[in-house]
Each structure stands twice: as structure tokens, then as C-alpha cells.
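With one protein chain removed, the remaining protein chains of the complex are shown where they sit.
Chain lettering (A and B) follows the sequence in which the chains are written, and residue indices restart at 1 in each chain.
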Amino acid sequence: MTTTQSNSAQVSKSVISGRASAAIQPGEELLRVENVSLAFGGVKALTDISFDIKKGEVRAIIGPNGAGKSSMLNVINGFYHPQEGEVWFCGKKRRSLKPHQIAHQGIARTFQNIALFKGMSTLDNIMTGRFTHMRTNLLMQAIWRGAAEREEIENRQVAEEIIDFLEIQAIRKTPVGRLPYGLQKRVELGRALAAQPDLLLLDEPMAGMNIEEKEDMSRFILDVNDEFGTTIALIEHDMGVVMDISDRVVVLDYGKKIGDGTPTEVRSNQAVVDAYLGVAHD
Amino acid sequence: MFYRQAGDFKTTYREDIHTFPLRQDRIGYYILLAFAFLVVPFIINDYWASAVLLPFLIMSIAALGLNVLTGYCGQVSLGTAGFMAVGAYSCYKLMTAFPELSIIIVVLTSGVITALVGLLFGIPSLRIKGFYLAVATLAAQFFLVWLFNKVPWFYNNSASGQISAPVRDIAGVMVTGPEAQAWAKYLFCLVLVVVLAWLTRNLTRGRIGRSWMAIRDMDIAAEIIGVNPLKTKLSAFGVSSFLIGVSGALYFSVYLGAVEVGEVFGIQKSFLVLFMIIIGGLGSIFGSFAGAAFLVLMPVLLKNIMVAGLGWPTDIAAHIEFVIVGGLIIFFLIVEPHGLAQLWRLTKEKLLLWPFPH
Partner (left out) sequence: MSANFLYTIEVILNGLMAGVMYSLVALGFVLIFKASGIFNYAQGVMALFAAMTLVGIQQGQVPFAHLINAAFGTKIHHFGWTVPALMAILLTLVVMILFAILVERIVLKHLVNQEPIILFMATIGLAYFMEGMGDLMWGSELKTLDIGLPSGGSLWLEEATVGWGAEGSGFYGLFIDKLDIVATGVALALVISLTLFSQYTKTGRALRAVADDHQAALSVGISLRKIWVIVWAIAGFVAMVAGIMWGAKSGVQFSLSLIALKALPVLILGGFTSIPGAIIGGLIIGVGEKLFEFSIGPMIGGATENWFAYVLALVFLIFRPQGLFGDKIIERV
């Protein structure tokens, strides 16, 4: 392995902190969806959904398979455009934007099925996550000496701090295609963190993991939330994990919202219990 | 035993992102450059220049260009020769319209013009992918060749329909025209190759290169990270076409001197460049050179063995070349999709450990 310098094992708070949402105090509303409905042809994926995400909280979205959880994330990060309803971000109503524009506003995400750049190394994947923070143009990049190199090194420092934080130093230069599943998930989290998002969307970050890996991942999620105050919205199927790490929970079923509140409130909600355990419809 | 990275410590990120992070690689590279610049010009003769060195250098630029588009950005193009033709005809029109203009500026401007044409044909890439795009680039290939063939303005109404390069010099040394010396043409091309390869290398190691690869590996994820797909693909088309245009301009002005577009820039040439990057290595600067060297040298070698050595007819040698090239393409795609460049990397990794197995 090539030896590289690492400034500190501790990630400084300035590294992964918000920018656009600086004006919003923790506990205030960061994002709100209002009466969102989304349909594909005749199939209704989401019907009249409203909820909010407060700055600094861990917000879980749960529900049985096909409840519309992933569709909800896709609406938030602009991959789907709802036919009805509005999305408010940082106190402003959001225009219909493309996903890459939304990334520049400070929303990052991971995917249910890992969506890493298979041909690139761990480091390059995380550096790609820094894309929204890099400014040099084609000409400066081609000449390299000067601005481009400086920018590369500055961003490399941030990337290295994230690598340290996620404890993936040893696989820094390994092509991600060769990594085991659990590590790939971690690299994907790293890539999203590298964007220093105001809002981090995690689509089933622990799917397919064993207990130990889940514990690791939960710890990373909580650390990100605690230390840098990053707001997190996550989809997860493991109820134990959801109840343990989230501040508030939204429950979807068949594209409708059937519950919203703290884990304790949701647990005692009859509609939620019915959706999960099944109830005789008669 | 002698090829080692042990003890070659990096203490800054700047050192870690060098083109050749290993000191030994760096030294080898400098020696190669010194040989190319200081020794070859004195021993070069017309045969070596026209059979091997010039086509190698010029086609490397084209391969570099296609590798940016296909190897790095994942957009397959079968229109390379069409864009080379744009470079060649831009070069011709500029040379004849502005006789005072330096050939260096002419060649680079030809690249810029080709880049603009490339951008135009790159626009559909936002909506079409994979081999659909490959078919779309065929439109560029056939339309451009037809255009240069049919519109007399492009060949200044010459009776033969050909274009031929006037004599131009750099600081009194002729680099185009029948009188130009082999070493002068060689050095001119070599300087351009080294500079362009260095610039391309810089592009591929930074922000832009990563955005290309992100689009190649998973375009949806790239978009969600903040990469604008259209801008990124267009930048790849632009840079790629620039390089290919420069290559076409050199192929016409320095190498051939006279060009009949259908013959020189036909679809076969497009395939040739594509094969260069497959054999050399997709997504590798070194691979572009390795592939170009391989496909320039192999026919020369085959010809020397079979025609000059065994006295076989040339058409048989040509057919055997087809069989070998086709076979090699399949072989590389099966055994080593990353081409010669990957073989070279693996060899080096083995060497680093030698004589220990692990």
C-alpha cells in the first residue's frame, strides 16, 4: 500500500456540516412534502402524502414492501416528479429540478441496490462525491498545475477524513467492484457523506447485512447525525434498528401515510400494527 | 527484485496523485522520452517514419481521443474516421485560405472545429445509449464523408476531388509537403503527442475525468451526486473530437500529404481506432498508445514475414491480418477486457512482489 498522510483521525466539525441550511436552527423544519401524489400510468405509487423532516433529526420512513418508500425518496431527490403536491426545502418551495441540481442544493443519497462506480477505486468514488464542491473548469483541469491541483488536494483531505471516519483506509485504492457487500455499502455512505449534505437520504442502508455489520452501520449513521448534525432520512426494514436510531417515523402503506410520530407512538398505532401483521378486511 | 515500491514513501497528497507515483516508473518514462527526442530523430529514415513512427504517433492521438469518449465516458462511437476527416478538411481549408498562418495554429484550430462538430453530434447522446448511440454515430461517419466528397467548396473545386497539403514550415524547417524531412515530421508529431497526452492525462485524473467515469459506470448515480449528464457527455465529446480532429489534420497534412476522403477516412478506419483502444485498454492513456503501436506494427510485421520473407501475395497477408485482428479482439474481450494496459499493470504488480508469490 502507498502510504498517505492523514491529518487527523478525528473529523473536524467544519468538514461535514451544512451550508444552505445554515440559517435554519436544529429542530426547525428542513424539508416538507405537501400533499404529494405520484402515479405511473394508472398505478398510484403515492397518494396525498405530507410530512416534514426537521433539521438534525433521524427520520425513518417505514412500510411493507411496495408501500412507496423508495418512490418517496426519489421524489425528494428529484428523480421522480410528482403529479401533485409540493416539496419545500430550507423554507422555500422547490421548483421542478433535475437530480443533479438537487444534489447541488445539498441533498445526497445512497441506493437500495448499491450504485457505486464499479470501475473506480474507493478513493475515486469518494472523490466523485466531492463533485459539487469542485469548481475548476476544463482548461484549468487540463493544465493541472495551479488551481486544479490545489483543488484536488484540498478535496482529497476531506475525502481522507471521511475514509478515516468510516475506517476504510486499507481499501483506499481497491477497485470497489472487488469489495465485499458490506464494505461497498460503507463506501457508498462515504460517497454520500463526501458531498457534505444538509439532508442525507439512505435507502435501506442495512439491507442484506449481518448483525455485526448492521451494528457498525447504525453506529456510523448515529455518529454522522450526532457529530456533524447532518439530517438523515432513512428507509429500513429492520424494526429493531428503526426504533432504536430514529427520532421520528413515517409509516406508508399502499402509497398512503398511515402513521407519523415517535417510535413509541407509531408502535402503538393500530393502523400500523394492522399493516404489518395483516388484518382481515371484511 | 529491482522493481520495488518499498521505501518510496509519499508524504504529501501531491506526491500521491502523480502520473507516475513510483520513482522507477518515472525514471523509465524520462529515459523513453529522452530516447524519443534525442536519439530517434538522428537514426530515423523514410521507411521507418512512413511505415511505423508517423502512423503510430498520429493514430495514438486518435486512439487517445476515442478512449476519452468510449473508455472513460462509456459512449461508443463508430464515427471516428468521420471526425478525422473533419480535422483533415479543416486543416486543408485553413492552410489554403490563410497561407501565412502557422501550421501549429492550423492543426490546433482544426481540432477546435472538429470539437464543435463533435458537440453537435454528441447532443443526441443525452437520450440514446449503448449501441443505439453507436448506430447514431454511423450517421456522422457516412454523412460527413459524403459531404466532403460531394461539396466542391471543401476541396477547393480541385479536378481530382482530392485535397493535397501545401508546403509549410516551422522556423524554416519544412514539416508538410513532399520535401519535408522524416525527422522534422516526426518531431512535430512527437511534440504534439506528448503535450496532448499530458493534457488528457490531467483531465482524466481530476474532477472532469471522474465525472466521465461516473457517467460510464452508473449514469443515474452520477446524476444524483450532482454530475450534469449532458454537460459531462458533451465535454467528453468535445475533448474526444478535438483530439481526433488534430489526429485527422496531421494524418492529412504531415503523414499522407494528399487525401481522398472515402478511401482514407472510411468506416474501416473508425473500426481500426476502436480496435486500438479495445486491444490497448479501455480507459487507459497508456492503452491508447499500446493499442496504436500494436495495430500499426502488426501489419508491417505480417507483411515483412509473409510478403517479403515467404513471398506470399499481399492479399493473403491482408486476409490473415483480418483474421488475426478479429481473433485478437475476441481474445482480449474474453480474457482481458482492459487490454494490454491491464496486462502491463499485472506484470508490474507481479514484479513488485517477485520473487515471492504473494
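Observations, loosely collected:
FYI, a contact is a pair of C-beta atoms (placed from the backbone, for glycine too) under 8 Å apart; a residue touches a chain by one contact, two chains touch by 3 or more.
Only a predicted model underlies this, so the values are computations on that prediction, with no experimental measurement involved.
Note on the undisplayed chain: of the listed residues B:Leu274, B:Ala293 or B:Ala341, the one touching it is B:Leu274. Among B:Leu22, B:Ala36, B:Ile104 or B:Ile128, the one in contact with the hidden chain is B:Ile128. Which of B:Phe37, B:Phe143 or B:Trp354 touches the hidden chain is settled by the complete complex: it is B:Phe143. For subunit B, the residues touching the absent chain in the complete assembly are 74, 76, 124, 127-128, 130-132, 134-136, 138-139, 141-143, 145-146, 149-151, 220, 267, 271, 274-275, 278, 310-313, 315-316, 319-330, 333-334, 337.
Operating definition for what follows: only the chains that are shown with their structure count from here on.
In terms of their C-alpha centroids, the spacing between subunit A and subunit B amounts to 41 Å. Remark: subunit B residues 5, 9-14, 16-17, 21, 199-200, 202-203, 205-211, 213-214, 216-218, 220-229, 235, 239, 283 touch subunit A in the complex. Residue ranges of subunit A in contact with subunit B, taken from their complex: 2-5, 77, 79, 98-100, 103-104, 108-109, 111, 115-120, 124, 127-129, 131-132, 134, 136, 138, 141-144, 148-149, 151-153, 156-157, 160, 191, 195.
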